[in-house]
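Of the protein chains in this complex, all but one are displayed in their positions.
We call the chains A, B and C, going by the order they appear; numbering starts again at 1 in every chain.
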Amino acid sequence: MSDEAETDHSLERLVFFSDAVFAIAITLLVIEIDIPDLPKGASVGSYGHALNSLIPSFAGFFMSFAVIAGFWAAHHSAFSLASTYSRRMLPWNLVLLGMIALMPWVTAFLSRNLNELVPTAVYFGVFTITALLNLRLVFIATDAAVSDPGQMPAVLIRRRCIGLAAGAATAFCLSFVLPGPQRFMGLLAVPLWIRLLTGTLRSSVFARRNETPAA
Amino acid sequence: MSDEAETDHSLERLVFFSDAVFAIAITLLVIEIDIPDLPKGASVGSYGHALNSLIPSFAGFFMSFAVIAGFWAAHHSAFSLASTYSRRMLPWNLVLLGMIALMPWVTAFLSRNLNELVPTAVYFGVFTITALLNLRLVFIATDAAVSDPGQMPAVLIRRRCIGLAAGAATAFCLSFVLPGPQRFMGLLAVPLWIRLLTGTLRSSVFARRNETPAA
Amino acid sequence: MSDEAETDHSLERLVFFSDAVFAIAITLLVIEIDIPDLPKGASVGSYGHALNSLIPSFAGFFMSFAVIAGFWAAHHSAFSLASTYSRRMLPWNLVLLGMIALMPWVTAFLSRNLNELVPTAVYFGVFTITALLNLRLVFIATDAAVSDPGQMPAVLIRRRCIGLAAGAATAFCLSFVLPGPQRFMGLLAVPLWIRLLTGTLRSSVFARRNETPAA
Partner (left out) sequence: MSDEAETDHSLERLVFFSDAVFAIAITLLVIEIDIPDLPKGASVGSYGHALNSLIPSFAGFFMSFAVIAGFWAAHHSAFSLASTYSRRMLPWNLVLLGMIALMPWVTAFLSRNLNELVPTAVYFGVFTITALLNLRLVFIATDAAVSDPGQMPAVLIRRRCIGLAAGAATAFCLSFVLPGPQRFMGLLAVPLWIRLLTGTLRSSVFARRNETPAA
């Protein structure tokens, strides 16, 4: 019932606020990387050693950068199809942003305790919850677009987000099974699921596109 | 007298700047949560213990996330009805943002000293002041909309903000009376007050809506 | 010569980027305030003591919040009159933002060493440089508007920014002369200068306004 359409301005502001939170979370990732402070005149070797010990932090930085960027891109695609603001968007969007804001913490927790069971499971657990919230929000945002027969992209975006959630859940489950350094292999499930779910669809989208000239 | 209308662009920029401050404050909450750094090969139990000791920090994170999101949503609703920029908005908006910017500090102060009288009273005190400033600003922003007989939402938004302020003040008072862990029960006053103040109004808004088709 | 007009979009993006930097600098002020971490069950008195020792930090927070908000408001007013993007704006705007980004540092330096000569002089020195850069930028932004005889506000905004710079410079000079805790009295020079420079003008602006009905 509380779902009546509002002005476009409300939608714009929601998107704007979300963009800002995504941008801050993605940029805050860096402040959790330690800064080596070596004595004056330290050798190249000791610098190499110091940088080497930061590899987990950099790996965490780039992985979480890709994860947050992926959620931002999904948000971006889904809301580019949302033409009207719906009140149902607001709570799901806020809870999603809450999980995104947690990413710098789970990343630092993972980087400092790499290859351990609990931090890996926490990381992929939060990733899975975020992917499920994202899925719910993307479905709400593409609600009108998906029933429009000319709007194949809405179906494509939804499938991609289902693949993201399935991949995250797979990685979460695998983190309990795989030993130490292989725990991250689970991440590969994300592109696999996405390809599986969108493979045939993508070709049909582009086939349709070629029939009807794009604007 | 210094209240003449300016361009829409000024209003947009005020809203934009506020959104950025809300977004940064809400995302900075996370950097106050400690990151456990356990020895290599620590047991699942010691990870559990480390995470357990962070429960107050996570509780504070989610509570303040909800509080800031609530103020943002109120700002969002009220300004979606404000069609003209008024110079009276600027000082109130800036003071409100000053309190929002303080939220990461009061949250960390509360999380590190949970269940204690002073940090709880400081938290709910700042919450109450913020809610009162928000109330003032929301009344200014909905000034034109509220006198328009077709604009029932303005009344609804105002009542919700009164409920927010009344709930915050109740939680502040109760924090002096209730013992340790129950101090937070006062927070429940917020939804109670809002429901009390908007209950009958909401049904009448939707009744009106159904009579006159929405744009 | 390199001053040809560009699209409105460039102006909008410059303003947007500036808003984001202002918003981040103003919100980062809070992370320099220490968070008291008292033993469980500490007395109200020891909390009072801990909060008492943070008064300089809070004073610094609110003072710098007002300073940054003041510069933002000046930027806001001046650019609301700038109808075209000028390439001359970019370098001055970036240097101004560089000084704004320094504010959290000078604030923390001042708060931790309150009433001392060097930190106070550094604070007011940075404030003065920022006010001068702001003055230059405001003059560029209001260049077109000021020659328009119907645009009295441009003159008013310029005078206000001259007052801000004069006040900051006065506070800087007084910080060398006044003893310890009175060093901040110099800040009062800011409202005094602004009132002095805009006093008669403001009444004439409003007189004009009353003659010609506002849009």
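What we mean here is this: contacts are C-beta pairs under 8 Å (C-beta built on N, C-alpha and C of every residue); 3 or more make two chains touch, one makes a residue touch a chain.
Only a predicted model underlies this, so the values are computations on that prediction, with no experimental measurement involved.
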{"item": "Displayed chains contacted by the hidden chain, counting the whole assembly", "value": "A, C"}
{"item": "Residue ranges of subunit C at the interface with the undisplayed chain", "value": "1-2, 4-7, 9-10, 13-14, 16-17, 20-21, 24-25, 28, 31-32, 90, 94, 97-98, 101-102, 104-105, 108-109, 112-113, 116-119, 122"}
{"item": "Those residues of subunit A which, in the complete complex, touch the missing chain", "value": "15-16, 19-20, 22-24, 26-31, 33, 35-38, 40-42, 44, 47-48, 51, 61-62, 65, 69, 72-73, 76, 80, 206, 209, 214-215"}
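Throughout what follows, only the chains that are shown with their structure count from here on.
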{"item": "Any chain that touches subunit C and subunit B", "value": "none"}
{"item": "Interface residue identity across copies subunit A, subunit B - same or different by half", "value": "different"}
{"item": "Distance from subunit B to subunit A - Cα centre to Cα centre, in angstrom", "value": "27"}
{"item": "Intercentroid distance (Cα basis), subunit C paired with subunit A, Å", "value": "37"}
{"item": "Contacts with two or more other chains, residues of subunit B listed in rising order", "value": "16, 20, 24, 28, 31"}
